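Left out: one protein chain. Kept in place: all the others.
Letters A and B mark the chains in the order given here, with residues in each chain numbered from 1 onward.
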Amino acid sequence: MAYGPHTPADREAMLAALGITSVEPLFADIPVAVRADGLALPEPEPELELAARLEGLAGRNRVDLASFLGAGVYRHYVPAAVDQILLRGEFYTAYTPYQPEVSQGTLQTIYEYQSLLAELTGLDVVSASHYDGAAATAEAALMAVRATRRRRVLVSRAVHRHYVETTRTYFAAAELALEELPTTADGTTDLAALADALADAERPVAAVLLGQPNAFGLLEPMAQAAELAHAAGALFVAVVEPVSLAVLAPPGSYGADIAAGEGQPLGIAPQYGGPYLGVLACREALVRQIPGRLVGRTTDLEGKRAFVMTLRAREQDIRRERAASNICTNQALCALAATVYVACLGPHGLRDVGALGAARARELERALAAAGAPRLHRAPYLNEFAVHVPDAARVHAALLEHGVLAGLPLARWYPDDPQLREALLVCATEVTTTAEIERFAAALAAVRAGGAPADRTGSVAAAGTPASVTTAGGAS
Amino acid sequence: MSGAASGSLDSRDVGSLGPRSAVGPQLQPTLDELSRPGRGGGKIPHPPADALAGIPASALRDAPLALPELNEPEVVRHFVDLSRLNYSVDGGFYPLGSCTMKFNPKLNEWAARLPGFAQLHPLAPDALAQGTLQLLWELEGLLAEISGMRAVTLQPAAGAHGELTGILMVRAYHESRGDHERREVLVPDSAHGTNPATASMAGFTTVEVPSAPDGGVDLDAFRAALGPRTAAVMLTNPSTLGLFEGRVVELLEAIHEAGALAYMDGANLNAILGKFRPGAAGFDVMHINVHKTFSTPHGGGGPGAGPVGVGEKLLPFLPSPRVLREDDGTFRLERPGERPTSIGRVRAYQGSSGVFVRAFAYIRAHGGSGLVEVSEDAVLAANYLKSRIAGAYAIPYERPCKHEFVASGGPLHEATGVRTLDIAKRLIDKGFHPPTIYFPHIVDECLLIEPTETESLETLDAFAEALLEIAAEARREPELVTSAPHTAPVRRLDEATAARQPDLHWRAMTGAESPCPT
Partner (left out) sequence: MDVPEGLRYTDDHEWLRIEGDTGTVGITAYAAEQLGDIVFVELPEPGTALSEGKTFGVVESVKAVSDLFAPVGGEVSELNPALQAHPELVNSDPYGEGWMIRLHLADAGQAEGLKDAAAYRELIKAG
């Protein structure tokens, strides 16, 4: 067997101790009518062959294109030390730290993560427990509902589509109302519409959710929105990207009660969707409402400083059906990646990541504008923005042939918006090179002029993938 | 509540971190205590001075960022030293019932890190993602065969998340049939806490049904509780007591007769691979904990993943987007709106593929025959271990267990005053991680022990001997047990103060004023 240590002699010894000659009697209580007779699966594969199989599958993915795709998941340079630490078996093969005496490693790293994110968000209470930005956003909305006892939540349409859809799924089960706020022509949330929505005294609002930057990469008027929300007795939730918090004002500084977001940019690889790290933080006053694991500092009976999971009686194993959430995990390894990443970079390094991304993004903006694709919106951005590209879906597919992954065609997220149908959402980070930007601009010019790529060896079609590539299929 | 005082490393009370020695695990200062202005640098190039010029000052951070400044050698040493404070499967035996702490194969770590898998963006066009799409599609098929279900979704990010997804599909099913009366979910009293919590999140009330004296479901009690208000019954099989539900056929019949659906909590799948396929037996939906049965690492509490298998009835409601295989052999994601009956998304993107690379590798390594062997060895080991300790600990249920069993420290407590908590802490001194304790709640002074199939006979015997020794110590010198652990890096912790006066982050540091190190 692949990893089991038992030899036939071992099995015989155990069977003998039980006074039986086979394992049959141990499964005899499975009623015959529902007893299965093995599994119709392939034969076991020795490691050598399995390794080749896995390499083959990985090889069928294309990760060599010049990528300008962000939209919630960002390429960053992860210092080599991060993965070295993550590969330590003491971290990745450890269990949830229910026995704190033998889990101080995990517990302290979670406490350190909480501390780092408290600084980045400007909020006191950080939970390491959430699956991704979408789940964290849904939990943030539910927290506000519990805290205010109101059943209506307003979310900007410029919050990440997947986060909104996930919140909708969670809300449907609880029969709560989730309404979307429109954006103005400049791409930011319409504050007049927000004020109107808040004014309905019959239907008080529990929370207002805005992204910073928003899903178009733009900077929102967070302080004003927070004020409007608070004036109406609602909580204000900021949906944030943690690397950007190294340069942007933290949620705690502009009146956010809760911050939610995706921690993937902090040292976690894209991995086609996860596992990721939902960031959830709140003001001290809301600590009893925040779902998920919290680690606190305390002492042992000899006075030694130590860490322990705390405020446990909020959680599902104790509260059961009265728990605020059913969450059981605490994404500890992903939180560890984020902690080591931030420790390696420090405040200067993290700030440089944010600032370099902004600088590259400006370079990108200029290059694309020169190639005939100007920005769609006027509001300021950090490192991501939308450009106007007629026939965006076709252009995006054609650019793949030129070895360029030209961001996200926004029609995929806003199919009914004619302006966004002609737009690509592009980003740059500190790993984006000038050469890549030039390649993108040149390819864009070529595609718009109707030319095919001179060098087809980099093209996606040349790699043997069928023609369906040109229909630009993909995730919604 | 606030961050506690952080002094410089020199002024800290050395005693508060315990005695130091040349080798062995050491308690560590926190990153803020190790920080010195000017440390760090050398990772990222410097941005141009006008990098942030396009951003209005009001949107920018005005106070300098106050994060720890450390050089790489200090970072590495800090985390290496912290890691040495952890118990882990790679380091020792973890007989945690209901957790299935089996060995995490190293090939899987290598595979997940292949750049083709690791660097793929989740919104990449399907044409760029054929390798991962194929792996996910194949994995769905493997899990469908294992679970006996018609189809599987890989979207949920954890077991509890899978439970929520499953129950949301149940809700959608009843709604689609115009049946709005079904507001109740039934669970046995031995259910894991996530079951009732999930039911509440999905808008249902939980009705708890007591177990029968033999540890199985009380069929009469269930029949009495089942009715037109029942949406689903959530069952763990084998139960959280490690016992196979012998009345499962009758129970499934009763559930379906009442118009309800049968949900199986797949946490204990390690016991029944190839022996019982829940979908084939009649369960309508089940979640699978890949971090349990399929060896993906626990990581100190996550990330896991919780795929959900469904039968015919719930097929239309699976979360979207699903992975589809075209006639020409290529793979693609469902397009938005392609399947309007879906319950929608339960998370961003399409699933924790990084975890699934590992689960896929595990299943392919074992194949069908290997997985059956996994269950046979897991069940054999549990029964063997049970027989070794039965003399010193009460075994409430005599019949053969599956992959885990419960023991009760009740009689020992009566006789000596030593509680299961104390036994658990004393096991730490003997070099073992304690088993699950005080769960399920229906057994007094409960120990739930699950050895898994990847522990050698020598380890099983050593663990049994340790437990027997502790029982003897409890009678001979109970103080030794009640004041345990003695040899762990820390002794028992003041959890009351931690909850009454929560200290959840270090005191805010001073902002990094020093110029950026070159």
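By definition in this document, a contact is a pair of C-beta atoms (placed from the backbone, for glycine too) under 8 Å apart; a residue touches a chain by one contact, two chains touch by 3 or more.
Fair warning: this is a prediction, and the values are worked out from it, not measured in the lab.
In the complete assembly, the contact with the undisplayed chain comes from A:Ile318, out of A:Ala17, A:Leu87, A:Leu301 or A:Ile318. Shown as candidates are B:Val249, B:Leu315, B:Ile395 or B:Ala499; the residue that touches the absent chain is B:Ala499. For chain B, the residues in touch with the chain missing from this view are 438, 495-496, 499-500. Taking the complete complex into account, residues 288, 311-313, 318-319, 322 of chain A touch the chain not shown.
The criterion applied here is as follows: only the chains that are shown with their structure count from here on.
For the pair chain A and chain B, the distance between C-alpha centroids works out to 20 Å.
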